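In this view, the complex is presented without one of its protein chains, the others remaining in place.
Right after this comes subunit A.
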Amino acid sequence: MPTSSSSSSSFSSAASSSGNRQADVFSRLASSDPEVKLKALREVKNQIIGNRTKKLSFLKLGAVPAIASALSDSECNSILVQSAAALGSFACGFEAGVQAVLDAGVFPLLLRLLTSSDEKVVDAGARSLRMIFQSNQAPKYDFLQEKNMKFLFSLLNSENENVSGLGASIIAHACGTTVQQQVLCDAGVLEKLVILLDGSLSQREACLESLATVLKNNPEAVSRFVGLEAGRYLSSVTELTKDRYPRTRLLSCLCLVVIYNTSPSYFLNMGTKSSLVTTLLELLNDHGQSGDDAALGLSSLIAEKEDLQKLAYEANAIKNIVDILKTGSELHPKRLQGLFLSLAELCSKLEDCRCSFLSLEMLDLLVNALRHKNADVRTAACICFRNAARSVKNLSAGRFTNDHVMLPLVQLLHDPSSSVEVAVLGALSNIVLDFSSPKSTFIEYGGIKQLIELSKSMDPNARCSALRALRNLMFLADNKRKELFYSEVKAQGFVSLISDPEPTVQEQALALLRNLVDGCINSIEFVFDEDGLILDTVGKQLRKSPQAHMAIQGMYVLTNVASGTELHKEAVMQQLFPQPQAESNNFMLKFLQSHESQLRSATVWTIINLISPSSPGAHDRHVKLRDEGIIPQLKNMVNDACLDVKIRIRTVLSQSMSFGDN
C-alpha cells in the first residue's frame, strides 16, 4: 500500500484508506453470497470506469482473475452483466488490462454470453469483446476457417447493434492480409457491412473502420465496393465526411483515403479531393483520438501526390499544422508523428511550402522533436528536415548547418532505432550539400567517422544511406576534406564498400568514389593507393556484368580517372582491356548496347577522355579502341535515341577523324 512519508497526515491517511477500501471490496468479490458478490462487482465496475489509475491498482490486486471466476461460475444474469462490464472496462484503452483479461481466459466466457436469452447479458458481452478487439493483443481471428466465417456473419446479421458492431470490429482489427480480404469479400462481407452504414452511430463507425481494412491496397475489393448498387455506397461514405460527429467524419475520410490510395481513378472530381483535404485539416484541431488519427490520415493522403500537396498548401495547411504544434500542450506521439509527416510531405516537392514552413520559426520545435522519447516522432522529424533541406535557398542561408540544428542531428546517428538512423542519414545527406561555408559543422562534430561507422552497419538500408550522405559530402569537396575522409577509410576500406553484397550499396560506394576522384588531378591518386587496389576492384566489378545503375557509377569513375595524366589514361585502358584476355570479355561493348541511356553516355565519356587529342598516347589508344570494335560500334550509334549520347558520339567521331582514320 503506497503511503508517502513526507506528505501531511491527512494525505497519507487518504492513500492508506483508499488502499484499504480497495482491498475490502476485492475480498468481497470472492464472497459466496451472491448479493454481496453482486454489490462488490458493481462497486469495482463503478470505480474503474473512466479511471485509469484505479484500473491499474485493482489490476495489481488481482481483481481480473477474481472477476473472471465470477463470470464463469455464475448463472445469475445480473452477476454476468456486471462482471462482463467490469472486464470490458479493464480492457478499454488499457493495454495492461487487455493482457490481464486475456490471460485470465475471459475470451471464451464472453463469447458464451452472446447466446444468452437476456438482451442485457448479450449487450455486456458484445461490448466487452469489442473493447478487446480494439487492441493489437486481441486473438488473431482466422477468417479462413469455415466455422469462424459463419460465426462472424451471424454477428453481422444480428439485430442487436452491439453484436453487429462487434462483427465489424473484429474485421477492422483482425483483417490484415490480401488473402483474408479476398476470403471476406467472396463470402459477401461488403454487402453486409454497407447495411450498417444506415444504422446507428456506433454501427456506422464500426462499418467505416472495417471497410477501410477490407479495401486497403486491394483494387479488386475496391472495385467491388464501388460497384455495389452503382456507386451508391461510395457516395454515402463521401456524404459522411460532412457528418455532424467528428469521429464519423474522420473514419469516412480515412476510408476515402484508403480508396484513393488503392484506386485513384474513382476520384477524378477535383471537388472531392479538395474537400477531403480540407476536412482532414479541420479534424486536426480535434483534441481527442480523432485528431491524432487525422494527422496520420492526412500524411497518407498527400504522400507522393503533388496535386494534393498543392491543395493542402492553398488551404493553409502549413500554418494550421504549425499553430497546433506551437500550442505547447503535450501532444500524443501519434499526432506528432502524423503532423511532422504531413509537413514532410508538403515540403517534399514544393519550394513554396518549404519557404513558408521555414519562415514560421519552426526550427526550434523540429529540433526538440529530434529528442522526443518516441522513435516514430524522431523519425518523422528527421524526414521533415530532409525534405525542408531540399530548399537550396534556405540551405545556403545556413539555416541547417548551425550548431543548434547540426548537433542533435549528429547525435541521432547513434540512435538505437534503425528507422531513425536511416531517416537522419537522409536528412544529413541533403544538409551536407551546403556550399555556403567552407567550414563544415558536421565534420567538426566528427560526422565523417560516424558515417563511415554506419557504412559498416548490419542493416543494408543504413549502409546505403550512410554512403549516400558521404557521397554528397564529397561532392565538389576540397582536398582537405577528401584527405580527411580517405584517411579514415583507406584503400582496403573502399574495396569492402565496393564489394558489398547488396547492389544498391555498391552503387552508392562507386558514386562516392566518383565524387572523390572528381575535381583536381591530385584526387585521382586515391585510386592508385596501395598499388592501384581500388582501381583494380572497380575494374573487377565492371567485368562481372553488373546492374546498370552500378555500372553507370563505375564508368564515371573511369571517366574521371581518364581525365587525368597519361599514366592515368593508360591505367584505365588496362582495366578496360586487361591482358591476357581469355575470351573477348569486352564489357564496354555491352554497355554501349545497354537500354540505359546514362550508361551509354558514361561509357562514351570515358572514350572521349581516353582519346582526347591533347595527350601523347591518344593515337595508340584510339587504334586499340578501333581494333576492339569500340569505334565501329560508335559509328553505328550516330542516331542514338538519346540526344546527350548522340552529341558525345559526334565528339568522339570527330576526334577519331582527326587521327586520320575512317
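Keep in mind that, in the parts below, contacts are C-beta pairs under 8 Å (C-beta built on N, C-alpha and C of every residue); 3 or more make two chains touch, one makes a residue touch a chain; residues count from 1.
We take it that contacts and distances are computed from a predicted model.
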From "Cell cycle control protein", "RNA 3'-terminal phosphate cyclase-like protein", "Protoheme IX farnesyltransferase, mitochondrial" or "CTLH domain-containing protein", the UniProt protein name for the chain not displayed is "CTLH domain-containing protein"
Identify the residue among A:R52, A:R112 or A:H414 that touches the chain left out of the display.
A:R52
Out of A:K140, A:R244 or A:H595, which is the one that touches the chain we can't see?
A:R244
Among listed residues A:K60, A:K150 or A:H287, the absent chain is touched only by A:H287
For the chain that got dropped from the picture, name the residues of subunit A it touches.
10-11, 13-15, 17-18, 42, 45-46, 49-54, 85, 88-89, 92-93, 124, 127, 200-202, 244-245, 287, 329-330
